[in-house]
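Some notes on the structure that comes next.
All protein chains but one are shown in place.
After this line comes chain A, so read on.
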Amino acid sequence: MSRGTLYDKVWDEHAVTELPTGQTQLFVGLHLIHEVTSPQAFGMLGERDLEVAYPELTHATVDHIVPTADQSRPFGDDAAEEMMSELERNVRDSGIVFDDPGSGNQGIVHVIGPEQGLTQPGMTVVCGDSHTSTHGAFGALAFGIGTSQIRDVLATQTIAMEKKEVRKIEVTGELGSHVGAKDVILTIIRKLGVEGGVGYVYEYGGSAIESLGMEGRMSICNMSIEGGARAGYVNPDETTYDWLRETDAFADSEGRSPSGSRAKPGGDPEEFERRKEYWESIRSDSDAEYDDVVTIDGDEIEPVVTWGTTPGQGIGISEPIPEPEDLPEDKQDTARRSQEHMRVTPGETMQGYDVDVAFLGSCTNARLPDLRDAAEVVEGREVDSSVRAMVVPGSERVKAAAEDEGLDEVFTEAGFDWRGAGCSMCLGMNEDQLEGDEACASSSNRNFVGRQGSKEGRTVLMSPVMVAAAAVTGEVTDVRELPEVAVR
């Protein structure tokens, strides 16, 4: 078993007791909730006559069903309106802070937690959403949970969990131009498999990871679950601390916080230093022991796109789509079905694959630097006439910040639709969906059949700059080969 890792230290600090099952009862420092997976949990609390034990450690927003065009109430979709009303009632009755649309703070739950400084190193974070692993970018232990576990957290502020093994994934070297976090994580999942992380927590490190900003680290941790690992994390460092200093929790004493202010030191520099001492103490020791270590050469990574219907079916943009018979036996059947669905030809590259929709958004890639990078590619170009292109910022704050920089104009002048914050076309629970057999260049995290709202729809996962390149050319394109354009 691992020893001296961040995972071991944070686990031990949050362990309440051992349960009769052998599981650990683990204290939860931050519980994030949204409208899809929490209403049934509140219902179960009601049935058992229980109350929310620590409402000040719970924080709510709406993201999956919220419309990204017209957000006036009642929502046009009755089912969405009912879910929204249910969430509003639950948070009001329980005294839970809620970032509702128009508050300036609403957004995808995994975007708003970090940006408000709710997510901090050394915390345990849970949410009824598998991409809760995102928060590991801060050196937090963050787990996606199911609704019955949400009930447990609401009632007790704890979850029952078994300790996992720790796999260190070292990405060495330096990433090339237009190669980023998304390409790194798609490479990791391709190499280790979509089930390779089951039973493990991933610790990401190495020069290529450490050189990334917080948003890139979030993109990588976000997709830990796509590799089967329930959680992934990066040890906190100066990049983490510099980012945290700018958040509400630390920037000034007027900022917002969870309702009890328990996690909030305000703008007190001494408090920041005290916290930092703690954050430093939970970093993995230099002689920490891991259950497994994997090394990946970051210099070798090129822009990655998926050719199939699992996130593990990815290739470098210049590589050929594999022949199913060249894959391990247990992957062949899935590969054949995926290739049939996607209508791709083994032996060819993905370059030139026609795209009908370009989606820039999701908890993986809808943060400000993602939008900046994509805008740089888009600027001075036009969206191909065959493409429906949309940008869905991750939060109202991301949207406002992007507009301050004029990114919205870059996108709209090129022909992108500039929309409100939410999960949108990542999973098709609002009106933003693929139609028929449309092919989508998507910055999101899953290419499962039917994921984007149409069971014939085809999703090609890629980085934000690659989505931008696909949008302006109408096909999957190596962003590095786009000719220079003169920008005003």
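The rule is simple: contacts are C-beta pairs under 8 Å (C-beta built on N, C-alpha and C of every residue); 3 or more make two chains touch, one makes a residue touch a chain; residues count from 1.
We adopt the following convention: contacts and distances are computed from a predicted model.
Chemist: Look at the options "NAD(P)/FAD-dependent oxidoreductase", "3-isopropylmalate dehydratase", "Methylmalonyl Co-A mutase-associated GTPase MeaB" or "Succinate dehydrogenase/fumarate reductase iron-sulfur subunit" and return the one that UniProt uses as the protein name of the missing chain.
Modeler: "3-isopropylmalate dehydratase"
Chemist: Using the definition of touch stated at the top, determine which of A:Gly4, A:Gly43, A:Pro324 or A:Gly380 touches the missing chain.
Modeler: Among A:Gly4, A:Gly43, A:Pro324 or A:Gly380, only A:Gly43 touches the chain that is not shown.
Chemist: Which of A:His59, A:His135, A:Arg151 or A:Arg419 sits in contact with the chain that's absent?
Modeler: Going through A:His59, A:His135, A:Arg151 or A:Arg419 one by one, A:Arg151 is the residue touching the chain not shown.
Chemist: Which residue from A:Pro67, A:Gly128, A:Gly394 or A:Gly474 sits in contact with the chain not drawn here?
Modeler: Once the missing chain is taken into account, the touching residue is A:Gly128.
Chemist: Among A:Ile108, A:Met342, A:Met429 or A:Val472, exactly one should touch the missing chain; which is it?
Modeler: In the full complex, the listed residue that touches the missing chain is A:Met429.
Chemist: Can you say which of A:Leu6, A:Val449 or A:Ala470 touches the chain missing from this structure?
Modeler: Within the whole complex, the residue contacting the unshown chain is A:Val449.
Chemist: Spell out, residue by residue, where the missing chain touches chain A.
Modeler: 13-17, 19-23, 25, 27, 29, 36-37, 39-40, 43, 48-50, 53-54, 65, 77, 79-80, 82-83, 86, 120, 122-123, 128-130, 144-149, 151-152, 155-158, 160, 162, 194-195, 198-199, 225-226, 228, 230, 260, 262-263, 265, 271, 274-275, 278, 310, 330-331, 333-334, 337, 427-429, 446, 448-451, 453, 455
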